[in-house]
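Rather than the whole complex, this shows some of its chains in their spots.
A and B are the chain letters, set down in written order, and residue numbers restart from 1 in every chain.
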Amino acid sequence: MSDDLVTPIPTRWVGPLKLSGDVEGEQSVPLATYESPLWPSVGRGARISRLVDDGIRISVVDERMTRSSLFVAPSAAAAVAASRALSDRFDDLAAVVAAQSRHAKLIDLDTEIVGHLLFVRFALTTGDASGHNMVTLAAQSLMETILTWRPELEYGSISGNYCSDKKATAVNGILGRGRSVVAEMLIPSDLVDAQLRTSATRMVELNVRKNLVGSTVAGALRSANAHYANMLLAFYLATGQDAANIVEGSQGITYAEQRGEGDLLFSCTLPNLIVGTVGNGKDLPGVDQAIERLGCRDLEESGAGARRLAGLIAATVLCGELSLLAAQTNPGELMQSHVLMERRAGGRA
Amino acid sequence: MSDDLVTPIPTRWVGPLKLSGDVEGEQSVPLATYESPLWPSVGRGARISRLVDDGIRISVVDERMTRSSLFVAPSAAAAVAASRALSDRFDDLAAVVAAQSRHAKLIDLDTEIVGHLLFVRFALTTGDASGHNMVTLAAQSLMETILTWRPELEYGSISGNYCSDKKATAVNGILGRGRSVVAEMLIPSDLVDAQLRTSATRMVELNVRKNLVGSTVAGALRSANAHYANMLLAFYLATGQDAANIVEGSQGITYAEQRGEGDLLFSCTLPNLIVGTVGNGKDLPGVDQAIERLGCRDLEESGAGARRLAGLIAATVLCGELSLLAAQTNPGELMQSHVLMERRAGGRA
């Protein structure tokens, strides 16, 4: 068990993207991927953003990290009683977390009861960290405290899968986990035509038929998009994130409406971006530089760096999603460009 | 848009794992990850496999790759008529694919109708490739052919999201996409005790409460496991896979039953491993060597290399899943080992 080495993932900086709202200015972004067509795909979206007045408008809606612990009660009634007692003592629980960490803060607590099982979902803000370790440490202390308060409860599991980490579930989108971001761009009809070689009508139609109806028949869960996972993976790897979190990160919704005579209002809503600028993997040489170059270091307010990062990620997702959907409105373009790209990149099939 | 560079992901070979069934012998596996505790976690499972008679038993259940194309009919009746006509001409469609590629073979076709929209899901075997490009090229030819046959249909999209690629959906598990593998190990009670410091009873109980019940309340979709995504990501990156496919890859089920006086029958079922040994990313220097070292190159039968790879991945998932669940049956062990590991790895919080 050794052979220390590295796997080098081909990486390019793409852009710059033009941004406004909760992230402002122009910024290039790093994408580490084996799938080289991703670079020009995101690049096309970035180019369009630079031609649009506000560029890509970013709204950071929420931020939190969660861990759900599982307690086993002697009966359902005991589980219900414990659940109510915990809600009543929220401030005491928050104090436990505060005593343990400068960065972690308990902001919410949700419970689910199944028979005599009690799932308690702790929600915390975690500063500039994604917060995996912080919430696990907090959950550990909170469990110990709770098991002292309520001796009728038994330890079930530090994590009861109601968190839920790196799994496709509904709870994360509904109760929140990670940074929640909306990226949006209003593209004038002439750019839709010249840059995307399509029309607002066709984009809206495709988004409804493919991303909404197609995902519905596929049995998708809170997910309606073409390929968020591609952009997320590449950005996460380049910035030292735990890229397994693309599982829930990719559960987002692309939405498009026509405005005026043919302008396109196009948005990507990403409720579960579990990312940070400090912690595991962030101090590796290349990663550290990438986060620095993204302007996500040394911001004054705690959490501001991670919020900026999440905003940049959402904007990058929008660029790639816009580009692929436009290509899919045009029979033939998709494969032609794909094949060309591959050939240029060295002849892989 | 340039700055070519690489993102180096820390990588270790872990094991060897001992295997039987559709993959046999001992084999170490490469894991590229920023999350260093993953290595000893998988390592513990591997060690146990070497102490068990059959090691990890691998069954490769199915293999196929899919792409769903979207056609727009003038009416629902026309969509239904076209759907039936396509099923009737399956052999002709298979001939279209055969004429285009030596490796791709059309093996199935499923349709879904929503109003006047017709989604056609093509299923192909793709030899040793994961098959993303192969199915897209095939879908392109098949669409062209079908649009010629049925002039009443219009092009909707080369991909209609009923495929479905890198999205958490139900269709992939039910109709199949990727290699479908079950990894299973029967662990004698003394090893459960000595190596995992737990018991079969506690493991079964935790798996039911956390992975099955906890996932259910979280609103999980065809998914009941603790952290498949972690092992998949690390293995996929180290072997040049398109790691965005961990989204559907991680939709699998951990199942455990007690046997005899305290032996543990433990399995991981992974229906959607979208992996290959040729194609995009597989010819990069480190990757090429990794696939070679895994014994997945130059096997006689087409597809045998990818099947072996999928089997090794499933076995690796089992090792990591077993290890984490065992840790979670023990209050305290999880965080202690995690914290220790982190400190040893250089003091990250």
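The rule is simple: contacts are C-beta pairs under 8 Å (C-beta built on N, C-alpha and C of every residue); 3 or more make two chains touch, one makes a residue touch a chain.
A quick note: this is a predicted structure, and the numbers were derived from the prediction, not measured.
Peer 1: If 2 of the identical subunits are displayed, how many subunits does the entire complex have according to this structure file?
Peer 2: The complex in this structure file totals 4 copies.
What we mean here is this: only the chains that are shown with their structure count from here on.
Peer 1: Would you kindly tell me how far, in whole Å, the mean C-alpha position of subunit B lies from that of subunit A?
Peer 2: 22
Peer 1: How about subunit B: which of its residues touch subunit A in the complex?
Peer 2: 1-15, 28, 30, 32, 34-35, 39-40, 43, 46, 68, 70, 72, 112, 114, 117, 119, 133, 136-137, 140, 143, 155-171, 174, 206, 209-211, 213-221, 223, 225-230, 232-233, 237-238, 240-247, 250-251, 279-281, 283-284, 286-287, 290, 328-329, 331-332, 334-335, 338, 342, 348-349
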